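Removed: one protein chain of the complex. Kept in place: all other protein chains.
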Amino acid sequence: MSNQAQPISEDDVRHVAKLARLTLNDEQVHHFTDQLGAVLGYIAQLGELDVEGVEPLAHPLDLVNVLREDVAQPGADRDAMLANAPDRQDAFFKVPKVLGDGGGA
Amino acid sequence: MTTDPHDPGAAHGLKTTLVVGLEIHVELATASKMWTAAPNVAHPDHFDAEPNTLLSPVAVGLPGTLPVMNKAAVEMSVKVGLALNCSIAKRSKWDRKSYYYPDLPKNYQISQYDIPLCYDGGFEIPLSNDEEPEHKHINIIRAHLEEDAGKLLHELPGGGFSDGSLVDLNRAGTPLLEIVTAPDFRTADEAVTFCNMLRDICRHLGVTEGIMQRGHMRFEPNINVIIENKAGETFKTPIVEVKNLNSFRAVHGAIIHEHTRQVEAWMVDGRVMGGGEKSTRGWDDAKEVTTLQREKEDAHDYRYFPDPDLVEVVVDEAWLEEQRAALPELPAAKRKRYIDDLHLKPIDADTLLAEPANAAYFDAVIDAGADSKRTGAFLLNTAMKRANEHNTTLDRLGATPQQTAGLVAMLANDKISSSAAEPLFGYCCESDETPEKLAEHHGLIQVSDDGALDAWVDEVIANPKLAQAVEDVKAGKGKAIGALVGAVMKLSKGQANPKAVSAKINEKLSG
Partner (left out) sequence: MDVTNTTMLGVRDAVASKEVSAVEVTRAYLDRIEKHNEALGAYLEVHDERALQRAADVDKGQLTGPLAGVPIAVKDLFCTSYGKTTASSRMLENYRSPFTATAVQRLEDAGAIILGKTSMDEYAMGSSCETCAFGGAKNPWDPSRVPGGSSGGSAAAMAADLCAAAIGSDTGGSIRQPAALTGVVGMKPTYGRISRYGMIAFASSLDQCGPFARTVADAALLLKVMSGVDPMDATSAPVDVEPDLDEVEREVKNLRIGVAKQYMLEGANDPAVQQATDDAIKFYESQGATIVEVDLPHTKYGIPVYYVVATAECSSNLARYDGVHFGHRTAEPANDIVELFSKSRAEGFGDEVKRRIMLGTYALSSGYYDAYYNRALKVRRLIKNDFDAAFEQCDAILCPTTTTPAFKIGEKADDPLSMYLNDVYTVNAPLAGIAGISLPAGTTEVDGKALPVGVQLIGDAFAEAKLLRVARLYEAGHDHWNLRPAL
């Protein structure tokens, strides 16, 4: 955890905004840098604790193996599934032309 | 390192060693998707579904929806893991992998990051087609379960113009098993052999139809080359990942091409492996070359973290044993049994094994009491012909294994002639009656009775069109008897016993 006076820089904020797909103008970057810096500064107190050997708790429920039997139901009505799409063409969701491979799977 | 005239470095005085690891995605043929009851496009019933008809609110990632894990996808993965000699994680969990793409509805993929369901496995591959080839062990690092993305199209189906890109989510949420090998391959042939064997294993396990054109299996080789110059210095070229290959031909071509290309590229730029140097290339099937897609992999920051909508999967001993017990005989063991115990020729064994359903049918006929060699011969010569004509597998032709076993027994006992076998099998496919009854009903029971044979043989010998053949046999030209036997068989509509006919003709013409 950073001990610097300013835990996050404007460049960090720009990088994070890019990762999170949020367009920010310079003024917003500046503003968010201050605000996030304050919050991160507060969060930094977690660094005081010795957490060596503590098992992380990602989820409060102690459940395992919540599984569904493999039974298919008919597909949903297509128009209902496409009804909220901002743009569509025929049976498809539509976006501006995507070039190249941007996927990660 | 041995000198090899096929080494693309040889012309430049270099020795090169190809290093390849494989990532293989197998779409599991569950009935429903991984996280929702919407139908799975990788299931045989749904491969040709209209776009965006295999959806549910969960599959579209609509606000408020939650995933619920498909038990069959876990069980299929465990079976594959066991078949690949992997350890199965007692506890594994689900992680979110974040990246934005229009065919990924949630903009994260649910996957397994640090605890894959299956790990540390592998199997032996033969290094040649010889009867007793050398083998090599290929290590499997891990096999984890994740969800597939949808598809992004750049024109309408059939080629209609679109000024945008189109999203079809039918494939989104299909369970996908990603199998990762160690970089153990040294030739393209080894990699293809492995892919073939893996496909066979998965098909025999019934976890996929393995139809490449439908994308049931996709291959991503990671390729680089170790180059040794005359001074004995070695250099490792940067690793290239070739994405989304969906044929063995493409896997082979991409590896061969990369081998040459990387050596040539190194001679030009001298670049060697280093941090963040992994680039991504695609395969151009027409030009048979790889093409650059993305220069550096480190542009991604996937921000993996445990999916809070899902709980852990615990595969306890009881569940594991249940899966182990349900494992079918795997292709390698089956092949060995067919050849060693059932005395099939290797090529016949391979023909049956090429289609798991055919092999299973063969096994069922044997289980019904039929002789293995005769069954093999009958299935491969007669039944397979019919299956190919109907574009299906033996089990779907309509004849029960019991009927077929009965038919094979009739052949063995000379109750029917081999030429009667084909029509009788046809009748078996259409009827539930025993082959004995069907043979009787259709007059296919072989006749060895002297009186009947005499009449048929006499009629054939008297036929003026066959006078030459008769003369030839009399003159001791043994081959000519075939024409006469054939004529008797035709005349008897296949009922005559050909051996008895042959004897009878010889008797009459030499007498």
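List of remarks:
Letters A and B mark the chains in the order given here, with residues in each chain numbered from 1 onward.
In the analysis below, a residue touches a chain if its C-beta (ideal position, glycine included) is under 8 Å from a C-beta of that chain, and two chains touch if they have at least 3 such contacts.
Computed from a predicted structure; not experimentally measured.
Along chain B, the points of touch with the absent chain fall at residues 57, 60-69, 96, 98, 100-102, 105-108, 165, 167, 169, 301, 303-305, 307-311. Mapped onto chain A, contacts with the missing chain fall at residues 1-2, 8, 12-13, 16-24, 32, 35-36, 38-40, 42-47, 49, 51, 54-61, 63, 66, 68, 76, 80-81, 83-87, 93, 95-96, 98-99, 102.
What we mean here is this: only the chains that are shown with their structure count from here on.
Note on chain placement: the centre of chain A and the centre of chain B lie 40 Å apart, centres being C-alpha means. Interface residues of chain A, counted against chain B in their complex, comprise 19, 21, 58-59, 61, 63-76, 78, 81-82, 84, 87, 89-98, 100-105.
Those residues of chain B that touch chain A in the shared complex are 30-32, 37-40, 43, 49-57, 60, 62, 68-74, 91, 97, 99-104, 109, 146, 148-149, 152-154, 156, 162-169, 176, 243, 280, 282, 293-294, 300-303, 305-306, 308, 310-314.
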